[in-house]
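Here the complex is missing a single protein chain, while all its other protein chains stay put.
Chain lettering (A and B) follows the sequence in which the chains are written, and residue indices restart at 1 in each chain.
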Amino acid sequence: SITIENKECGITEFVGTAIGDTIGLVIANVDYNLHEFMKLDKKFRSIGIIGGRTGAGPQIMAADEAVKATNTEIIAIELPRDTKGGAGHGSLIIFGAEDVSDARRAVEVALDELGRTFGDVYANEAGHLEFQYTARASYACNKAFKAPIGKAFGLIVGAPAAIGVLMADTAVKAANVEVIGYASPGNGTSFTNEAILFISGDSGAVRQSLIAAREIGKPLLEALGGKAPSLTQPYI
Amino acid sequence: SITIENKECGITEFVGTAIGDTIGLVIANVDYNLHEFMKLDKKFRSIGIIGGRTGAGPQIMAADEAVKATNTEIIAIELPRDTKGGAGHGSLIIFGAEDVSDARRAVEVALDELGRTFGDVYANEAGHLEFQYTARASYACNKAFKAPIGKAFGLIVGAPAAIGVLMADTAVKAANVEVIGYASPGNGTSFTNEAILFISGDSGAVRQSLIAAREIGKPLLEALGGKAPSLTQPYI
Partner (left out) sequence: SITIENKECGITEFVGTAIGDTIGLVIANVDYNLHEFMKLDKKFRSIGIIGGRTGAGPQIMAADEAVKATNTEIIAIELPRDTKGGAGHGSLIIFGAEDVSDARRAVEVALDELGRTFGDVYANEAGHLEFQYTARASYACNKAFKAPIGKAFGLIVGAPAAIGVLMADTAVKAANVEVIGYASPGNGTSFTNEAILFISGDSGAVRQSLIAAREIGKPLLEALGGKAPSLTQPYI
């Protein structure tokens, strides 16, 4: 994979690293006492951990695929204000499993997906845009975004937030989608400089909305800060 | 103007860009459904949007002038934790109008004012100071800072917050002003590293307070991080 860099570091719990300063770890038996302080359900002995400095959407979408592919559950998603001086979030995602091999597998799948899920992130010195799509939302999208499970889901992020506001309006006018939610610097983000739209519906309509938002957002971000290329390869 | 850069980007909704990675946009008819998610009053069909990565005070003061000069209202002011690795806020400000030409005019006026309102922002690698003054506060200052409408208003910001604490004390001792509010990293900011004082009163007294604060703040910030010049031209 282009994204996982399996640097050996001699730690059993280390799984790998990926784009966005993302690290993947596992704990076979979380300390019983710590479960309570971390507010984790004690039924999960083993946990998998994905955390990055840059990106929340990409890691959550990657975790969504990991949950579909493995015998794990999403037990925590937390969103720091990060991106290393950028406008957005970082991420901390915890998978619960009864067996450590399941937790490790979930982390591996998620790290491996990140190359793709950073594909519709476009950034320059002035800000970033992010678009995410899945034909079938699972438990990570549900927990983080209230996406209806099993339905097509789309995510539209613009930073600075002003661009996100216009993209949101463009997206809902472009196709017959259901708005699930809207987040902005003062409501629903960790004070990021982003406006974010969450949409659900028919898969063709969701894609059409995403593409319309991207078409208006990219020239705006580029008017502000110059060329804003994909961080990897667009997938939508 | 020195601040608006009318880069053509082929988008009808684009108005211009200005200092602070600020972008100005308009939407002629906000989607009816989105109004609710954005918690906007549905009586405004058209909105103007100003949003920047760096600066909240400068954009709010600029919006205050825009509201005075046009047939618009301030319907939202949100303050992300931003400044691109700096110590302060970014901004998202939304004007409401019945007609898109009014919304566009408000955005134009605001972008055009930013050159001035960044004039008493002083910055170096260690932090920043900001001073704002208006002889007659209007609806943006009222919404953001609870400034009494029609009265002189002053804003004093120091970052790191320690400098703001000392400037606040100096300002209230320097002249007979009324303290409207005080904000700090844990109270009233979006976790910025700023202490902020909001003052009102007689216009001469407000100016005297601002100047006293600036005179003590500047050598302190410079002791920490070297020369801290104005970002444009001081106006107070």
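The rule is short, and it goes like this: a contact is a pair of C-beta atoms (placed from the backbone, for glycine too) under 8 Å apart; a residue touches a chain by one contact, two chains touch by 3 or more.
Not measured: the values here are computed from a predicted model.
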- Based on the whole complex, identify which of B:N193, B:Q208 or B:T232 touches the chain you can't see. B:N193
- Missing-chain contact among B:I163, B:A212 or B:L231 belongs to B:I163
- Out of B:R81, B:R105, B:K143 or B:R214, the sole contact with the unshown chain comes from B:R81
- By the contact definition given up top, give the residues of chain A that touch the hidden chain. 7, 9-11, 13-14, 17, 21-25, 27, 30-31, 33-34, 37-39, 49-53, 78-82, 84-85, 90, 92, 94, 190-191
- Message: Give me the chain B residues in contact with the hidden chain, please.
- Response: 81, 84-87, 126-127, 160-163, 165-166, 168-169, 172-173, 179, 181-182, 184-187, 189, 191-195, 216, 219-220, 222-225
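By definition in this document, only the chains that are shown with their structure count from here on.
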- Task: Could you work out the angle of the rotation that brings the CA atoms of chain A onto the matching CA atoms of chain B, rounded to the nearest 5 degrees?
- Result: 120
